[in-house]
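Complex shown without one protein chain; remaining protein chains in place.
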Amino acid sequence: MTSRRFRLIAPPTTPFHSDGALNLDAVEPMAQLLLDTSVDGVFVAGSTGEGQSLSTDERMKSAERWIEVAAGTDLEVIVQVGHNSLTDAVALAAHAQRIGADSIAASSPCYFKPARVEELIDFLAPVAAAAPDIPFYFYEIPPLTQVALPMVEFLTKAKPQMPNLVGLKYSNIDLMQMQQCVRMNDGEFEVLFGSDQQLLAAVALGACGAVGSTYNFAAPLYRSMLAAFDRGDHATARELQAKSVEIVAIMARYSFLSACKTLLTELGIENGSVRAPLRNLTSEQRDELLADLHEAGVFELQKELDCQSVEPSPADAS
Amino acid sequence: MTSRRFRLIAPPTTPFHSDGALNLDAVEPMAQLLLDTSVDGVFVAGSTGEGQSLSTDERMKSAERWIEVAAGTDLEVIVQVGHNSLTDAVALAAHAQRIGADSIAASSPCYFKPARVEELIDFLAPVAAAAPDIPFYFYEIPPLTQVALPMVEFLTKAKPQMPNLVGLKYSNIDLMQMQQCVRMNDGEFEVLFGSDQQLLAAVALGACGAVGSTYNFAAPLYRSMLAAFDRGDHATARELQAKSVEIVAIMARYSFLSACKTLLTELGIENGSVRAPLRNLTSEQRDELLADLHEAGVFELQKELDCQSVEPSPADAS
Amino acid sequence: MTSRRFRLIAPPTTPFHSDGALNLDAVEPMAQLLLDTSVDGVFVAGSTGEGQSLSTDERMKSAERWIEVAAGTDLEVIVQVGHNSLTDAVALAAHAQRIGADSIAASSPCYFKPARVEELIDFLAPVAAAAPDIPFYFYEIPPLTQVALPMVEFLTKAKPQMPNLVGLKYSNIDLMQMQQCVRMNDGEFEVLFGSDQQLLAAVALGACGAVGSTYNFAAPLYRSMLAAFDRGDHATARELQAKSVEIVAIMARYSFLSACKTLLTELGIENGSVRAPLRNLTSEQRDELLADLHEAGVFELQKELDCQSVEPSPADAS
Partner (left out) sequence: MTSRRFRLIAPPTTPFHSDGALNLDAVEPMAQLLLDTSVDGVFVAGSTGEGQSLSTDERMKSAERWIEVAAGTDLEVIVQVGHNSLTDAVALAAHAQRIGADSIAASSPCYFKPARVEELIDFLAPVAAAAPDIPFYFYEIPPLTQVALPMVEFLTKAKPQMPNLVGLKYSNIDLMQMQQCVRMNDGEFEVLFGSDQQLLAAVALGACGAVGSTYNFAAPLYRSMLAAFDRGDHATARELQAKSVEIVAIMARYSFLSACKTLLTELGIENGSVRAPLRNLTSEQRDELLADLHEAGVFELQKELDCQSVEPSPADAS
């Protein structure tokens, strides 16, 4: 399709000990799983990483550990620094550059919500300026921030004030706007798509990369899908995307992020609980979830895929 | 891609005389334009047709004229019968079957909003039963009805009570749910996708047809796009979809349906105004719109396309 | 408090026969109940009357019957003519004036939603002009129409184009805006408040009347509350308002309008079912509802109240 490899970036979970403290020992095996499954990078302290539920100190420690572990590997490290407090967001950005992050991203504040693009830029410009030597992505995620400003206008007006702005982490299912962003100025901006279960759609429309929670454990599925699409085998690509939908639907039936941590723990990376206000699965729900995920073949998706072997289960009425 | 031809269905506008009365003389030239541009059918009294702004009598007259004009052609006629009043919706459904419609569709009532799938079915079942010999589509359009119920659950629970239910007219950009509906029971249900500017995404994910306002005047663009996609020429398909985005963005800058009628009038089909509460363009806006549309090449899209000739204009910050 | 009597207006339900047809025989006993309980008028085909679920013909017949029955009594008749179709709304307005309605009201269309005050006025002006000799109220009800435009701006801009505009039927809990409307031009506009369970608040802030479903069966409760407030007995006023809250909370636990019809049937006015998409109570729910309403003393509220006798039950965690 394109000469450049499609970037698949995983937003790692943040494992906790049973007392709720950070479990940084889990970072190394997590990184190994990602490297083993063809993931290109990590998006640290995103939504999947419960970034907004961590203290600033916890976020810094987590970023430091990821950068240590990624050093000498091919894993790119993007540190997400969005925060309701500009003071914290700026501190996180400066820290990320200092410790060697490859780039940073920041979501909009969500208590006081920018009502216009200019207000969003007023918030983000000092954040980007605190890490001036590395690229900055705006993390657009309206379902969580309840902020949905027009992105073409944002990119146009922000770029002159934020020279290191390189694109969007786009967790938004408006694919008309996505196309507009992808095409601006002959592709000046990168759009990293955030909805795994619709990735094929975004690829058809020109996205160049993706960040999504299921790339933590199922990247080979998507690599196969991308390859099928590139060779024009649309039927296979569609089948593989349907498998992704099936997995996401199972996990969404439970508490999604708790399901994610439960699955990773089952894969050998001790994740512990999610932090409130997210809800943890009961042990019964955990057993049911794992049974469902086994039946869906999720535990086969960490190795090289033989495309023929993946066949979605019949859709169920979730 | 598939052996069956992808169905492109246009939702015709409802032309009015200057006194606000229906102008049924415009139906014949409208049908001719659609036939000349490879459109497979019409979706009468949908949103583009301002169906909900018409009286029940006007809707019946409009449906009658479309069926007369389509007789003996290949145009399929779907009559949209959604209404806040069940009495009217049932009357429209019975009338549609009586006059020879190929199928009917109905949207959810939107003043009193069904809160659960069961309530939606309670409303729709008598409507479908009033036209028992022809297929029924549920017209899912949350942005206008503010009703967004889970469609897999709807299809599952509705089918036993509505034997003529065949699928969805899906004006919803949730493509995860779309995939689930497309795949239910090995493709039991048709999903006619409703967002022209994202059609390529829906095609990649398995939609079998589409209903959308720009197919009224630009179907050849989409036929070229579908052909490019089928032969694996993703770059061209993407360019053609981008042209669609460009056109939709221009029209959306103005009052969308008024822009649509203005364009069709310019193409020789006298459309008149839109009815309140929709807003008509001022004459200045009309001139600007037409200039923008000319520059975007919209008036070249009614004939067979030479793919090479379509090149999106640079995206603008709408 | 004021020299003018506070207007309590009931929006009657629309009774149906078991086959779903209008039951106009119920209008006379309904009117008698209202007259017996100090109600000043009726708001025909409002939300409680399932106006939007009726056909235009049914709405006309219902209005005719109410005007016949109210003739020679002190009951004022306001006919609600809101409709998604301007054609129907205009026809209903002209009909209402012709048959002798005291005034009309119309809600915003809700499929196509006016995005600005001007678009709302474009829709409403021809409706008001179709009944030029009687007063017009805008029926502001954002929870159902999803249209929430600024009302001070609306009244200011609409009045010059709608000379018979006299005020609002205000089903909106924004009491800052309500105060602004009440005070415009020294009280030029009437504001009829639409949230029974907060009536005391609106009265404290200057509303001059109210339209609400519980006035169909519990007006004496509110008369007592208004009297207590007027004489400065705030504690009693508050107790009586709390009783209203208790009743509304009970009915809202079930399907509200179905509960309303069930209660009126129990009071001797055969109401039948609600029409889809509203949900009817099961017979078990009906029994529970009636038991709850009996316990709350609702069946004592149709006669002159002895204030001492009304004591709210302990609030429950609905």
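The first chain written gets the first letter, and so on, giving A, B and C; residue counts start at 1 in each chain.
Convention: a residue touches a chain if its C-beta (ideal position, glycine included) is under 8 Å from a C-beta of that chain, and two chains touch if they have at least 3 such contacts.
From a predicted model like this one, the values you see are computed outputs, not experimental measurements.
S.K.: Using the touch definition given at the top, which of the shown chains does the missing chain touch?
M.R.: A, C
S.K.: Any idea which of A:Thr37, A:Ser62 or A:Ser108 touches the chain not displayed?
M.R.: Considering the complete complex, A:Ser108 is the one touching the chain left out.
S.K.: If I consider the whole complex, including the chain that's not displayed, which of A:Thr145, A:Gln180, A:Gln241 or A:Asn271 touches that chain?
M.R.: A:Thr145
S.K.: Touch as defined at the start, partner being the missing chain; which of C:Ala202, C:Ala218, C:Cys260 or C:Ala296 qualifies?
M.R.: From the options C:Ala202, C:Ala218, C:Cys260 or C:Ala296, the contact with the absent chain belongs to C:Ala202.
S.K.: I need the residue numbers on subunit C that touch the omitted chain, in ascending order.
M.R.: So the residues of subunit C touching the missing chain come out as 1, 150, 152-153, 156, 173-176, 179-180, 183-185, 195, 197-198, 200-206, 229, 231-232, 234, 237-238, 241-242, 245, 248-249, 312, 314-318.
S.K.: List the residues of subunit A that touch the chain left out of this view.
M.R.: 47, 50, 52-56, 58, 84-88, 91, 108-114, 116, 118-120, 122-123, 126, 144-146, 275-279
Just so it is clear, only the chains that are shown with their structure count from here on.
S.K.: As a teaching exercise, work out the groups of chains that remain connected by touching when subunit B is ignored.
M.R.: Drop subunit B and the rest splits as A | C.
S.K.: If subunit A and subunit C share one sequence, what is the angle of the rotation that overlays their CA atoms, in steps of 5 degrees?
M.R.: The rotation relating subunit A to subunit C comes to 180 degrees.
S.K.: Quick check on subunit B against subunit C: do more than half of the interface residue numbers occur in both copies, making it same, or fewer, making it different?
M.R.: same
S.K.: Where the centres are mean C-alpha positions, what is the separation of subunit B from subunit C, in Å?
M.R.: The answer is 37 Å.
S.K.: Can you tell me which residues of subunit A touch two or more of the remaining chains?
M.R.: Residue numbers touching two or more other chains: none in subunit A.
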